[in-house]
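Note that one protein chain is taken out, while the other chains of the complex remain in position.
What follows is chain A.
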Amino acid sequence: MRATTQIYEGGFSDTVFNSQEVFRALMDAMASPGRIIDIGSLTTAPTPISATAGAVAATLFDHDATVWCDKPITGSVPAMGWLKFHTGLEVNLNPSDAQFALISDLEAMPSLESFGKGTSEYPDRSTTIIVQIENFDGPQELTLSGPGIEVTRTFAPSRLPRMFVEQWTANRGIFPRGVDLIFAGKSALAAMPRTTRISKREA
């Protein structure tokens, strides 16, 4: 396919209702951490951006949102063109002052520490990190607890950032500052706000 076609096509078919649907999925995901919410396939973004990550981007990004994208995305002319055309996002080169981060390659992801954590007075001025994964039946099962979870919930994303449990414990430790995570899987999403606690599943 020609690059220009890839850039202009594949957005929401109905901006108003598609974005409402994806936002409600995000809101429910944030309000019940680790719950997997199906959103179907609402966008077709050029590689390396997945359909789900594309839908989340089209729902949350605009000219008021500063976004840091990882190398595979910034290196792709069609991917950056698609994001710019469909969202009008403000690209930010420094992850520590971006409102959002879009991660396509979890292996090369910077540490959670390097993203914006907000200040004690404005803890909301932190980065919401959107990570692309394949699915939610990965080998490592995490047991989550905290606000939004009645007792505990098992959560097993197919991939996690390196040393995730340690990094997340540190992130939880600086509450109310900290980053929030959105996991964009295949046609479904889940979230982990900074309030969520992890305990590794005992064998």
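Here is the rule we go by: contacts are C-beta pairs under 8 Å (C-beta built on N, C-alpha and C of every residue); 3 or more make two chains touch, one makes a residue touch a chain; residues count from 1.
Methods note: contacts and distances are computed from a predicted model.
Visitor: Per UniProt, what's the omitted chain called: "Nitrite reductase (NADH) small subunit", "Alpha-D-ribose 1-methylphosphonate 5-phosphate C-P lyase", "ABC transporter ATP-binding protein" or "Aspartate carbamoyltransferase"?
Guide: Options "Nitrite reductase (NADH) small subunit", "Alpha-D-ribose 1-methylphosphonate 5-phosphate C-P lyase", "ABC transporter ATP-binding protein" or "Aspartate carbamoyltransferase" narrow down to "Alpha-D-ribose 1-methylphosphonate 5-phosphate C-P lyase" for the missing chain.
Visitor: Considering the whole complex, which of A:G34, A:P78 or A:G148 touches the chain not shown?
Guide: A:G148
Visitor: State which residues belonging to chain A touch the missing partner chain.
Guide: With respect to the unshown chain, the touching residues of chain A are 15-17, 19-21, 23-24, 26-28, 30-32, 59-62, 64-65, 99, 119-121, 123-124, 126, 128, 147-150, 175-176, 180, 193-195.
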